[in-house]
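Before anything else, here's the structure in question.
Every protein chain except one is present and positioned as in the full complex.
For reference, chains read A and B in written order, and residue numbers begin at 1 within each chain.
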Amino acid sequence: MNGFVIWLMILLGLAEVMVKRRTVAVGLVTAQALILVGFAISEANSIDRLIIAGALALRAFGLAFLYIYLIRRTHEVTPVIASIGPLSRAGIAISLSLALIWLFGSTTLVTPDTSKAVLVLVVFGVVTVITRRATLLQVLGIVLIENGLALSALVIPGGSSLFIEIGVTLDLILMSLVASAFHFRIFSEFGTANAGALRSLRD
Amino acid sequence: MIFDILLLSLAVIFIGGGLVLVKQLFKLAFFVQSFGSLLLTIVGIFVVASREDSGAQFTDKFHPQFGIDPLSGLFLIVLGIVAIPVLVFSGSYLDSDSKRDRVIACLSAAFIIILAGTVCARDPITLLGGWELMTIIPASIILIAHGNDKSVRRSGFIYVAITHIGGVGTWIAVILLAKYGVMGGGTHLHEGSPIQIAIVLSSLIGMGTKAGLMPMHVWLPRAHPAAPAPVSALMSGVMINIPIYLLIRVLVYWCRPLPVWVGIVVLTLGAVSAVGGVVYALFERQLKKLLALSSIENMGIITLGLGASLALTAHGKNDWAAIALAAALLHIINHSIFKSLLFLSAGTFEKTAKQLHIDRLSGLVHSLPVVGVSFFIGVMAISGLPPLNGFISEWLTIQSLIHVSTYGNFADGTIGAISLVAMAATVTLALFCFTKVIGLVLLGKEQFPRKKESSDSLLMGISTLFLALLCIILGLIPALYFGRLMQIAPWSSNKVSLLVLNLPGTGSLSPLCLGAILISGTFVLFLLRSNRSAKAAPTWLCGQKLTSKLYWSGSGFTKPARMILEPIIRPTRKITRVEELGITQSIEYEGEVPHLIESKLYSPISTWFMKVATIIRRVQSGSLGSYAAYLIGLIFVLLIAFRLGIL
Partner (left out) sequence: MTDVRSIEILAAATVGCPILCALLICFLSEQKILIFSKIAGIGTGCFGILLSSLLILDRRLQFDNKWIILDYRSAITIAVISIIGALSVGASFQYMKTQKDSIVGEHRRIRAYYIGIFLFWAITFAVPMAANIGFAWLLIEATTAMSALLVGFSGKKRALEAGWKYLILTSMGLGVALLGISLLASKIPVLGLNGMTWSAMHDFSGSHQEAMIIYIIIASGLATKIGWAPVHNWLPDAHSEAPPPVSGMLSAALLPTVLIVAWRFEIGFGAIIGRQSAQRIFILFGILSIAIAIPFLWQSLPWKRMLAYSSLENMGILALGIGFGNPIAIAGVVIHILGHAIAKSYGFYTSTPLFRHEPNAYRHTASGIARSSPALGVAMGTALGTLAAIPPSPLFISEVFIVFGGIESGHAVAAVIAVLLLALVFLGISHSLIELLAGKSFAHRVNVRFTRIEYLSFFFVVIALLGLTVVAFWLPSSHFIKALV
């Protein structure tokens, strides 16, 4: 896997952390997924690989449509603003991922670059969940984590399991569907799809 | 065979405990239970007398096992002999029409079975199980009886909480004993080895808490008065002895030989509890609470005996160690008898007077002659007056303490001497305290009209009288059984002779002669008394009709002691003068002797803990973002810990 693709993935992830509009965020994770599709096809050596690419593409488009549909159905009167500004978010994300890479030391997947990229994407996803309040963006944070993991699954030696890959795809779709059901209900109950409003359960 | 009888007696109590739930069989059920308790006593007496073990031996395995040996037998005697009158008493004290009282009666049967089970438990898990239930069952009785009262709920909680926290010590001790094979008798620990010290210290904390030793006693004066009288009697008379039983097992049987300092620690605990208990009892105004505080005092005296025994064994004085241990055991028996007598009497007083504030009780000996006289005998016994049983065990304890200070080195000798002083002070203050009780509660003007004799009050009278007679008999013939008590010690010692308590190197005491002299002397004094009575005269002639306001009050009577002890006990008082138009209408006086350990030690700790808890609860902030951050934080902390080589 060449460095350009990896950096592209990381930059898209960083943009995801910083972005303001939900639509753009959906576009970014979809773009990441499409890069993965491209990567899977370019290195395809068996029919399994092609099926995996198909599954990834299906999930990329399927989720994109689902999210866009959600955004259109739940129009926020006032946009849900993150608690921390975009630059600080990027700062936190980058410093956390650098720290984690350092802590991991020599523990790597096949190539050090991919391994670091996976770590960075996972951290970016977690930071998105931590810092964003819009419910959809929190789901996108998890999609970001899964994109990173899909990347790692593609480069694992010994071949990734078709069964598992399709399973992960289905799982992500299932999780997104459940999340959208919640998103709708939260929007209709609270009048805004803002996870910051969900603070009545505490001790 | 004897073990089968034990099982039979427990089965009888069990059946009685079940029958008690049936309204029509209520009274009968209690007689069934007291029959079971009688069997229990007989089993105990037989085992102590024959010195034969029966049933299983102690094991380290986690399988329920039961058995009896003389030490367990002795505590079975204590249990049985208290349970018989308590059960007879309950039959008339509790109300068969009230569902609540029937449940209480059922639970007290369970309580007796659990107490017996704990004493006979031969494996770690039954022991711990019995230990827990021994706390929980009386707590639930207290809650069933008076749970609608918020302060009682609070007392119940404090009781459960403190004994449970202290119980950690018992858990650790028992588990360590099982782990290192000490309980099963396979291994002997080396003197002063870390495991031995860990076991000793944790059992002192765990069992000391449950025995109500100071400073771990704060639950006791709250819990015991809150229970119905028969249950209070079982708690004070039997339950708090069980930890002493375990302490004897651990210190005297399993962990021998112990370093001298263990004896010193035990002596100190005993001395503090004895003096502390009696001082607070002295200033207490609620009768049952006073009795509970006096239980702390008596546990202190027992612990002094135990400590003396430990210190003397460490110096190889086996004869005197056996005497000291037997003195402690004897005081356990005696205390359980007179304390249950006093609690049962307090129960009847409460029924008659509807309250137990000692300043508002008076002349009860006129209202309740039988119970009153029994109470009087019980009070004499607890004050250590000859020729009653309390005197014997206290005298023996004092003798043992003298020998600790004689045989000991500098450290334990000094502590022995101090304990001796403490013991003497305790006996004196106890006499002072109970003189107050007698004067205020029994004597004075009859306030509560005497009721017609009913079968209920007859049964109550019989049960208290039974205990009072025991106080007298045990006081007169201690030498008959004292030798058996000495043989309970796991080392051999010379027996003391019959009828006269002949102690090596001290001389002897003949309780029978002493009793005869005292009784005849009192009789002579009674004959010689003159017939004086005060006549009422007008106020200006310095005479006045006695009204209840002119009687001694508890605080007035104890004022000298309070003034002497002021620097230590820090009494508080508040005098409010209510004035109207420059004329004093009335003066209100509120005085209190605060329990310093509670206010200076326990309250700050619990406040601090609650504060910390409030801070920790902020973890659950309700914000999803912070929860997600904990995950990343966790990963970082673990990885850093790993990098630093901690994990």
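By our rule, a contact is a pair of C-beta atoms (placed from the backbone, for glycine too) under 8 Å apart; a residue touches a chain by one contact, two chains touch by 3 or more.
The structure displayed is predicted, hence computed values, not measured ones.
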Checklist outcome for this item: Answer key for B:49, B:601 or B:634 versus the chain not shown reads B:634
Item to check | Residue touching the undisplayed chain, where the options are B:5, B:56 or B:172 | outcome: B:172
Item to check | Sites on chain B contacted by the missing partner chain, in the whole complex | outcome: 62-64, 124-125, 128-130, 132-133, 136, 143-144, 147-148, 150, 153, 156-157, 160-161, 164-165, 167-168, 171-172, 175-176, 178-179, 610, 612-614, 616-617, 619-620, 624, 627-628, 630-631, 633-635, 638-639, 642, 647
Checklist entry - Which chain A residues touch the hidden chain? => result 103-110, 115, 118-119, 122, 125-126, 129, 135, 138-139, 141-142, 145-146, 148-149, 152-153, 155-165, 167-168, 171, 174-175, 177-179, 181-182, 185-186, 189-190, 195, 198-201, 203
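Just so it is clear, only the chains that are shown with their structure count from here on.
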Next on the checklist: If we count contacts the way the header does, which residues on chain A are in touch with chain B in the complex?
Outcome noted: 83, 96, 99-100, 103-105, 123, 126-127, 129-133, 138, 195-196, 198-203
Item to check | Complex interface listing, chain B residues touching chain A | outcome: 617, 620-626, 628-629, 631-632, 635-636, 639-640, 643
